[in-house]
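One structure is given here, and the rest of the page talks about it.
With one protein chain held back, the other chains of the complex are shown just where they sit.
Chains: A, B and C, in written order; residue numbering restarts at 1 for each.
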Amino acid sequence: MSLNVEHHSVRALPSEKPIRLLDNAGHAVRSAASGGFELPDLDTLLELYRRMVVARRFDVQVTALTKQGRLATYPSAYGQEACEIGAISAIEARDWFFPTYRDSIALLTRGIEPADILLSFRGDWHNGYDQYAHRCASQTTPLATQALHAVGLAHAARLRQDPIVTMTYLGDGATSEGDAHEAFNFAAVWQTPTVFLVQNNQFAISVPLARQTHAATLADKAVGYGMPGYHVDGNDVAAIYAVTRAAVDRARSGGGPTLIEGLTYRIEAHTNSDDPTRYRQARDVEHWKRRDPIERLEKYLVSEGALSEAARTEIADAAEAVAAHTRDVMTTEADLDPLELFDHVYERPRASLLEQRARLEAELADAATQAGHRNHAGAAR
Amino acid sequence: MSLNVEHHSVRALPSEKPIRLLDNAGHAVRSAASGGFELPDLDTLLELYRRMVVARRFDVQVTALTKQGRLATYPSAYGQEACEIGAISAIEARDWFFPTYRDSIALLTRGIEPADILLSFRGDWHNGYDQYAHRCASQTTPLATQALHAVGLAHAARLRQDPIVTMTYLGDGATSEGDAHEAFNFAAVWQTPTVFLVQNNQFAISVPLARQTHAATLADKAVGYGMPGYHVDGNDVAAIYAVTRAAVDRARSGGGPTLIEGLTYRIEAHTNSDDPTRYRQARDVEHWKRRDPIERLEKYLVSEGALSEAARTEIADAAEAVAAHTRDVMTTEADLDPLELFDHVYERPRASLLEQRARLEAELADAATQAGHRNHAGAAR
Amino acid sequence: MTATTTRLDAPAASAPTQLTMAGALNAALRDAMAADDRVVVYGEDVGPLGGVFRVTDGLQAQFGEDRIWDSPLAESGIIGTAVGMAMYGMRPVVEMQFDAFSYPAFEQMVSHVAKMRNRTKGRMTLPMVVRIPCAGAIGGVEHHSDSSEAYWTSTPGLTVVMPSNPADAYSMLREAIDSNDPVVFMEPKSRYWSKAALALPVITAPMDRAVVVREGTDVTLLAYGPTVRTALEAADAAEAEGLSIEVVDLRSLSPFDDETVGASVRKTSRAAVIHEAAQFGGYGAEVAARVTERNFHHLAAPVMRITGFDIPYPSPKLEEHYLPTPDRVLAALDTWEWDD
Partner (left out) sequence: MTATTTRLDAPAASAPTQLTMAGALNAALRDAMAADDRVVVYGEDVGPLGGVFRVTDGLQAQFGEDRIWDSPLAESGIIGTAVGMAMYGMRPVVEMQFDAFSYPAFEQMVSHVAKMRNRTKGRMTLPMVVRIPCAGAIGGVEHHSDSSEAYWTSTPGLTVVMPSNPADAYSMLREAIDSNDPVVFMEPKSRYWSKAALALPVITAPMDRAVVVREGTDVTLLAYGPTVRTALEAADAAEAEGLSIEVVDLRSLSPFDDETVGASVRKTSRAAVIHEAAQFGGYGAEVAARVTERNFHHLAAPVMRITGFDIPYPSPKLEEHYLPTPDRVLAALDTWEWDD
């Protein structure tokens, strides 16, 4: 395969009105606002509904656990379920996902165990799941850096004629970083099979979108790279799923990358250590709560007779089960071995690192002996 | 002054056909290709012609001196005179200019002494002219970094209600750097009075534009920042002048930044140490030589009767004088004081740096003594 | 150590009040902004939020958005524009949210901030301050506890300082803002909530000087930022065991105060440097090397480095094993041959 195919660059302004397939009242949109995308079938929508409900219940549970001090930190995606779940549902098991700290619920949807997702936020180790088993890179904190990894992996796969797609999520704030630009540009120049989902939740911690960009939409950025860009209602899971799905298909068939902006809102604080009352109005949060992505889909499914009471109960139960399981695993303490600190720095351990390890080992042994003495003394008393 | 004015973001695709006011045959363009810009008046064009002729003669002279080993390196702008001279001529003395290594001839046009411009390329010191006297920052090598300086200075001036404009030049390759993105974005968000001129000479050293971007034009990048973008024939000094001039005026009156791409070609090697035969065809160079920016304007001026033989001779003589002066100053050796190395690192000299200085001073004294002995011995022999 | 003479241009000192280090830094910014309208502050979340550590709390309400504002989220952009603002004559004070998030700005820092005076033969200077909430020990998840000081100290042209207490925090930040050269101003996050009674404006030792914060005769502990407390605690514990420890707070990492440190080391004949960063190539290497170079024949033992391990900074639950503690300091000193 030669990569030197002539590709025509895409050169069109994304629609300024977000693409929408279901309106906030749960009605199917059949106007131009649909951008020519088809509403997914009811089975698909029901499955997206189930995933969102489970994801939200998990997210709420983890926030509660964090408030109880079981986790060091947790960046909630409450309110962003349509983006989080819709896009990840559009890729296949063979595809790769490059998430940020915000995207725990997408990882849950991807099938990763709660304990493995949350291990890092609990503070046991930096990353807790098997990246290769799930084809999910570690959740990334340095903003926009993971987007380049997604492009590189996609390019490697392409060189190997391996028809996979890579998907990465970025925040609105992260689009300001140089790495976002370089990732978009490398993807477009190399025509890698990569889908970029910008979750525009309108804030970067406390900084509102207007201080982040002067463009009408973040999807407009696609123009400068000659790739297709879509400005999508990020609280409409049907639209997010349909647009990302089309982008995934195009990427897989050699059509190159796509930039998708999902316009949404973060209902919770940035993380548990944030105080959002300092930078946003309660009424804005209320406004966005009334645009809830799950309720919207629920209304539609109910109106179509596709969500019975029984199904709703079954889904709620499934969500409760995930929450209960999450509580269970997060209220036990992991057994950590401090000496493992030295195990994964280099393939071949360095002599001087082994010296440092030996020193810590001796320290731990000393501490254990002293603790033993104390216990012994205590027992004797 | 509050900076919190509501600005509407500009949202339009730049024309894919470059804006042109004079075609290659030297005829005024009156079609849509002029993008609504007016041909500058004959006096202005004559002055631009003079500046370009002088600039080219200087450039050729410096390249020759470099081949003779008088300079460590010299990045020529031969062929890019329309961009180099047209844009810098659109700003005023009070405005600031942020050039790259490529832009020596723009500095010449700005009135900086040849010796001061070339001091750095000769290797005497990193930068040779007075930045404040000319309101020109140092020529910058780390690509795209100076664009951020231009934005920062513009913002500072704006905070001070000082109605100046900053202009910076970038190469096509430099637009791929994260700093270019951050500069465009900061400028647009802060609505700074900044004009970005991308000189698209179609190569970044050996790398052609197609490996640098997948966009139809580099001006398309403006869309993603919500700022106006113009794709201009970079060998048409009339167009470059008119478009940059309009951008400067808009910036000065609070209208924010503009991104302008000038499509041009570098006729010379990247620098004297480059071998362009490895990456481009002689026939391409020939093709672009036939689109020479100076000849084009000359044809027009002659056809308009605005360039007499006398004027042409006078301008050629002026150019020769600059070249002769450049030869003179560059064939004398500067008197360098190695101890000055320690003078400009910190405002207050550090004790340990003074120790190092003392050591070098002693070394130099020793060497001088020994040289004295040798001379003495030589004289005695 | 903490001379409390007032600045010439300053209002009379207020009555002492309890201030945290974060509060002292906030007061320093406030006073500097009030004293000089060329001082502007920007970065990520420094506006309405007041910074993720609240160091800029209330400043936007007081000074308005033209003096302190939230910038787009791009560190190279922040430093690069600050270079331009400083060229114009402003005195930007910008924040990098954590050490690791200064890395995107590395090129601007090394190729421009550090070099501008030199490149231009002193014609163009950059009076700017880069504040970096630094180091670890606050249970931060990955990338939130790096120690970046060695990157800055090995870059000629940068001045690098780190206060360890509220008084120094105030005084040194004022001095950094007044400096005509760029200053990397590192703020140990784990000390943000430490308190002291201060009468502002407080003026402590010049920011390029180290200070003996505890006198002793047997060993000199060289510490800075978060490890000053570690050293002081170790010294207190050692006293019980009859070991007299002198503690020097380096304060200025670049330049290094050879004079103060040398005097102490020549007195005690033993020295150890303590920092959180990994040992290999850490700032302690410079300290050990230069103290040895200058005082070799006074040293009874090699200068010891008591530092983090040569590994990436660990996750919250494991950081206690990584950080140098007073116990670890004492255990390390025990490994010397003490034949007195």
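Quick note on the criterion: contacts are C-beta pairs under 8 Å (C-beta built on N, C-alpha and C of every residue); 3 or more make two chains touch, one makes a residue touch a chain.
Values in this document were obtained by computation on a predicted structure and should not be read as measured data.
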Neighbouring displayed chains - absent chain, whole complex: A, B, C
Listed residues C:88, C:103 or C:170, member touching the removed chain: C:103
Sole residue of A:10, A:29, A:105 or A:154 that reaches the chain not shown, by the stated touch rule: A:154
Contact partner of the left-out chain, one of C:30, C:91 or C:143: C:143
Residues in subunit B touching the chain absent from view: 72-73, 101, 120-126, 141-143, 173-174, 176-179, 204-207, 211-213, 273, 275, 278-279, 334, 336, 338, 341-342, 345, 350, 352-353, 356, 360, 363-364
For subunit A, the residues touching the chain missing from this view: 1-4, 125-127, 130-132, 137-138, 142, 145, 147-157, 159-160, 166, 178-179, 182-183, 185-186, 189, 340, 343-347, 350-352
Touching residues on subunit C - with respect to the absent chain: 76, 100, 103-104, 106-107, 110-111, 114-115, 118-119, 142-143, 146, 150-151, 153-157, 254, 256, 277-278, 280-286, 288-290, 292-293, 296, 301-305, 310-312
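As a working rule, only the chains that are shown with their structure count from here on.
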Centroid spacing, where centroids are CA-atom means, of subunit A and subunit B in whole angstrom: 44
Where subunit A touches two or more other chains at once, by residue number: 176-179, 211-213
Contacts with two or more other chains, residues of subunit C listed in rising order: 71-72, 74, 76-77, 104
